[in-house]
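Heads up, the thing below is written out as structure tokens.
What you see is the complex with one protein chain gone and the rest in place.
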Amino acid sequence: MIEPLVDVSRDFPIFNRRINGYPLVYLDSAATSHKPEPVLAAMDQFYRHSNANVLRSVHTLAEEATTAYARARETVSTFIAATDPKEVIFTRGTTESLNLVARSFGDQFLRAGDEIVLSPMEHHSNLVPWQQVAKRTGAVLRYIDLADDGTISIDAVRRVISPKTRIAALSKISNVLGSVNPIVEVADLVHQVGGVMVVDGAQSVPHEPTDVMAMNADFLAFSGHKMCGPTGIGVLWGRAEWLAQMEPIAFGGEMISYVDREMATWAEVPEKFEGGTPNIAGAIGLAAAIDYLTAIGMDKICHHSQALGEHAFDALREISGVSVYGPRRPHAAAVAFTIDGIHPHDIAQVFDSKAIAIRAGHHCAQPLMQWLGVGSTARASFYFYNSSNDIDRLLDAILETKRFFQR
Amino acid sequence: MIEPLVDVSRDFPIFNRRINGYPLVYLDSAATSHKPEPVLAAMDQFYRHSNANVLRSVHTLAEEATTAYARARETVSTFIAATDPKEVIFTRGTTESLNLVARSFGDQFLRAGDEIVLSPMEHHSNLVPWQQVAKRTGAVLRYIDLADDGTISIDAVRRVISPKTRIAALSKISNVLGSVNPIVEVADLVHQVGGVMVVDGAQSVPHEPTDVMAMNADFLAFSGHKMCGPTGIGVLWGRAEWLAQMEPIAFGGEMISYVDREMATWAEVPEKFEGGTPNIAGAIGLAAAIDYLTAIGMDKICHHSQALGEHAFDALREISGVSVYGPRRPHAAAVAFTIDGIHPHDIAQVFDSKAIAIRAGHHCAQPLMQWLGVGSTARASFYFYNSSNDIDRLLDAILETKRFFQR
Amino acid sequence: MSLDDLYRETIMDHNQSPRNRRSLEHPTKTVGLLNPTCGDQLKLDLRVQDGMVVDVGFTGHGCSISMASASMLTEAIKGKSTDEALALARHFKAFLTGTPSPVNLGDLEALQGVSQFPSRVKCATLAHNALEKALSQD
Partner (left out) sequence: MSLDDLYRETIMDHNQSPRNRRSLEHPTKTVGLLNPTCGDQLKLDLRVQDGMVVDVGFTGHGCSISMASASMLTEAIKGKSTDEALALARHFKAFLTGTPSPVNLGDLEALQGVSQFPSRVKCATLAHNALEKALSQD
């Protein structure tokens, strides 16, 4: 029996809800996680007590808002073991973070013929920005070959890394396969040829301890809403030496230093990359989420996520007519599966009638679907508020789905 | 006596706060407005009841979230009298909206020698993006000459509009001068030469009824946080015919239609411009803010804002040693002023000791400061929760500031 | 609402034994469409002569709703005029948003339950959108 790590009905109001007469079983945290009381309270408290714009005025509310926003940046910085809070840029989410690196770093440093190394399992957000920067600069995409179970071997990475490799962009944990990619080793190879390592941490930062220096990364992108934070806030972390050289891509608000009619100069990092009023309450909510996760313990969360992922993987494999994707061990908190002859949308629909929320579709990873040879899959994903009971209900629902469609 | 339009202490928890022993007098709504209970409740309710990602899954929570997000788009669309909700793109705020037009429309349609018409009173967010697109494309900036009181005459506009004018970008209401610009007439002139009209509505949409078609605009940008909505959400409205032709500038998530290893095609508008998980709760909060403003009545808000602006302007002008900027009539809800020999920062500091929150600085309008011949100004700005009593306290504080520094 | 109300017998039948599921040899119109949310694909082939849909076929993959809907649609428009076919598509889409149809929708009426599930409406109308796109090509 794998138990939730928190008192779910106390911390997560949404789990007190019944859907179609059943209590909610939420297995879609890879799409977005739920938000605990302390996160909702932190944002509410900000609006009720200290609401003001940041960096702008000298009145008390503005001082409080500015201090809270700066403290949120420090909280993020500590959480990912960055050397300086200035390396933390607030964005809307992973997608904006990756687009920022691709456009700012990519357009500036890529030359025709330079190579960008990707994997075919990348989320569109870590793939299409690179296709586009390649188009703009004449750089070339090189895809790592996946092993049969969808994992990445260092040998396969070696085969695509060359002296022309300028960027490798890779997810730490796949949102479909639940596989864990060997970032440290890839980063080593990339650094040996003078390239930079961009890590899509959308699925890893919520689920495991993160140390950007130990990870050997140059950039790390992640989203608040997948780690108990609100929507509309995310992070790009980057090494100070890169950020200092990079040009901003959005202009206006507090990102400038001097402006006249003809020209402008930029503020320092991180403001340089944060034009316009930021999502202040969002940053404060994300910091509260980090405090909440830290209190539980990222090691415990990592262990729990993996235990559920591996348990679900093993159990699903036992059901005839069900295919499960990705590696057996280690297997993180997302498990993709299909049932012979039943479309994933129909699976999700039957599940919903029992209040089990999963996702069906291509999971923003069409090249991976093409590699797997399927149009779409069902996906169950877990977080620390799930238990092995939830997996039991998932298994029952699969049997019921088969009965329903194979009558 | 000009009264607030709502029961302030019921609707706005923050006004129950005392600062340095005094009740808060908030005169910084042009930087950001406060948020009424119904807005906080709508976001809280979303997270507690229907939290899910949008456009992705078929389960009940996802259906509810997707429906709520779509309804928020319709609410915005109705509020600005757009012809189709598809013309409403959610962004982080005005700055992102203006950068989106500048980069997508500008990079695509501007050629070397084309002209972009601006005013010297523009916020950096409606100025630096145009400087940058001019740099990238070889287009040229043309500035409208301001009259002595900072207003824009049609004659002055005529002098800078030419057959080469491709874009005019203008604020509807200045965040410093409180002046109201003649958008309809400028748009007419721009359209006659085949150009497009970009309107910065950051200060107008919160304060007056907005009708994009009557306004004759091609694009309109505004921020939720200045109109009782949360931080991290804003809008770019654009005419469907332009949006359909424009290329997206951020890639990934639900903005794609088809992706393989080498190429991608885009979803339809508005998804095409909304890559990545959007600020779902932010959009819902903005819709709640619009419902709240609509219930008060935008006509009443407009009247009230202008009454306070003009009253403050007249009263400040009476005080010796005080300079007030911008036109006397009509004068919208922001009043910039200076006191001889006392720096605006010092004014704001004395004000804060009496719990009066104003802004001091360049208000992200350095070219306007250069035109005014000042380094910075103080600015008091108003919203429907302010009263003429607040202006009385402002006047007292000015006298006190003079006494304090001129002792 | 219950699953049986959504997945009516007629839908299950069309899903298990789709009608007209084939490519035409000499189509006069062909349209491929994607459902971007789920990656489903549908190709619709039409043979139009003198304003009549004389033959129609579809291929692709998708959920039971989209495949059944395509099967039903092809059955319903074969032998009809292109105007009638377009009207049918229009009335069906309106029907899913709650507007009663003035023309007989035939088996397509079994899809009524879909209107409760906004995200599935895209599935149920994929073939209809393809038809509209095909007949608006000239």
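By written order: A, B and C. Residues from 1 in each chain.
Operating definition for what follows: a contact is a pair of C-beta atoms (placed from the backbone, for glycine too) under 8 Å apart; a residue touches a chain by one contact, two chains touch by 3 or more.
Predicted model, so just to flag it, every value in this text is computed and none were measured.
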Practice task
Taking the whole complex into account, name the chains on display that the unshown chain touches.
Solution key: A, B
Fill in the blank from the handout: Out of B:G138, B:G321 or B:G375, only one touches the absent chain, namely B:G375
Practice task
Consider the whole complex, including the chain that is not shown, and state which of A:I256, A:A281 or A:I398 touches that chain.
Solution key: A:I256
Completion exercise
Touch with the missing chain holds, among A:I14, A:M43 or A:A62, for A:A62
Exercise for the section: Have a look at B:R158, B:R317 or B:H345 and name the one touching the chain we're not showing. Expected result: B:H345
Completion exercise
Only one of A:A267, A:A315, A:A334 or A:I356 touches the unshown chain, namely A:A267
Problem - Hidden partner interface residues of chain A, rising order - result: 55-58, 62-63, 66-67, 254, 256-258, 267
Completion exercise
In the full complex, chain B touches the hidden chain through residues 343-346, 349-350, 353, 360-362, 366, 369, 375-376, 404-405
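In this text, only the chains that are shown with their structure count from here on.
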Fill in the blank from the handout: Larger contact count among A-C and B-C belongs to A-C
Completion exercise
When centres are defined as mean Cα positions, the distance from chain A to chain B in whole Å is 31
Problem - Separation of chain A from chain C, taking each centre as the mean of its C-alpha atoms, in whole Å - result: 37
Practice task
Please report how many Å separate the Cα centroid of chain B from that of chain C, as a whole number.
Solution key: 45
Handout entry: Residue numbers of chain B (touch at least two other chains)
Key = 56-58, 62, 254, 256, 258
Completion exercise
Touching at least 2 other chains, the residues of chain C are 37, 117, 120
